[in-house]
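Beneath this line is the structure, given in structure tokens, with notes to follow.
All protein chains but one are shown at their positions in the complex.
Chain lettering (A and B) follows the sequence in which the chains are written, and residue indices restart at 1 in each chain.
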Amino acid sequence: MKEFLNMGGYALYVWGAFGMTALLMLAEPLLVRSRRKVTLRQVSSLVRSKTVQRSIKPSTNTSGDLK
Amino acid sequence: MKARKKRLIFIFVGLVFLGLASWLVFNALGNNMSYFYSPTEVVQKKAPEDHLFRLGGMVVEGSLQRGQALTVRFAITDTANAVNVEYTGILPDLFDEGQGVIAQGKLNTAGIFVATEVLAKHDEKYMPPEVADALEKAGKMKTDVPATELQNDS
Partner (left out) sequence: MSPRTFNWFKYSSPTTFYPLAGKLVPWFSTLAVILIFIALYIGFYVAPTDYKQGEGYRIIFVHVPASWMSMFIYLVMAFWAILGVIFNTRVSGMMVQALAPTGAMFTFLALWTGAFWGKPMWGTWWVWDARLTSELILFFLYIGYIALHSSIDDKRRADRATAILILVGVVNIPIIYYSVEWWNTLHQGASISVKSGSSMASTMLIAILIMTLGFWAYSIAVALARVRSVILERERDTHWVSELAEIKR
């Protein structure tokens, strides 16, 4: 195990390289997931506020339906 | 003419200019794109005489001499010509006789290349030690970086 971690003396370089790779490839999917959460929240509240508007003013044209 | 058409023409002309500019830049850089001079170019006086440049080639077998402290002397060759090099400092792990090397420095008045930096250049071959030994015994691995490899044939 010690030999494996030591990588023939190149430990700093091998694990420095693999470590950054693992870090970014784990962080990126997490960032994508949090972007989705934020987007869902924003769009939901946008849609809800428009639904409220629509129920208050039935004659108002709804924007953007026919984009 | 319509604004849209005007914009397309503008973009097209812009692209043509960009292409032209890039071509000019790459042409000018063309000579500087090469990272090092070869010993032959140095012997033929094609390398700068009065400022820093890089010299690349292979360390001549048997040419390595260790002086006082960290000073070393060795020769770099491209199999056609060789240049003597003097360097004071730590050498990279992969530096060795018969291996590729790129040194940065200046030619002194005696024609010796005084290096300020020495980098090891390795080839694109990867193999386990047993295979390397077998190749060496079979005489098929005389040098690690044959002259043809120095110019990056692939």
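Keep in mind that, in the parts below, contacts are C-beta pairs under 8 Å (C-beta built on N, C-alpha and C of every residue); 3 or more make two chains touch, one makes a residue touch a chain.
Nothing here was measured: the structure is a model prediction, and the numbers come from that model.
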Where the missing chain makes contact, among the chains that are shown: A, B
Footprint left on chain A by the chain that the document does not show: 4, 7-10, 12-14, 16-18, 20-21, 24-25, 28-29, 32-33, 35-36, 39-40, 42-44, 46-47, 50-51, 63-65, 67
Contact footprint on chain B, counting only the chain that is left out: 11, 14-15, 18-19, 22, 33-36, 38, 56, 91-95, 102, 117-129, 131-133, 144, 149-154
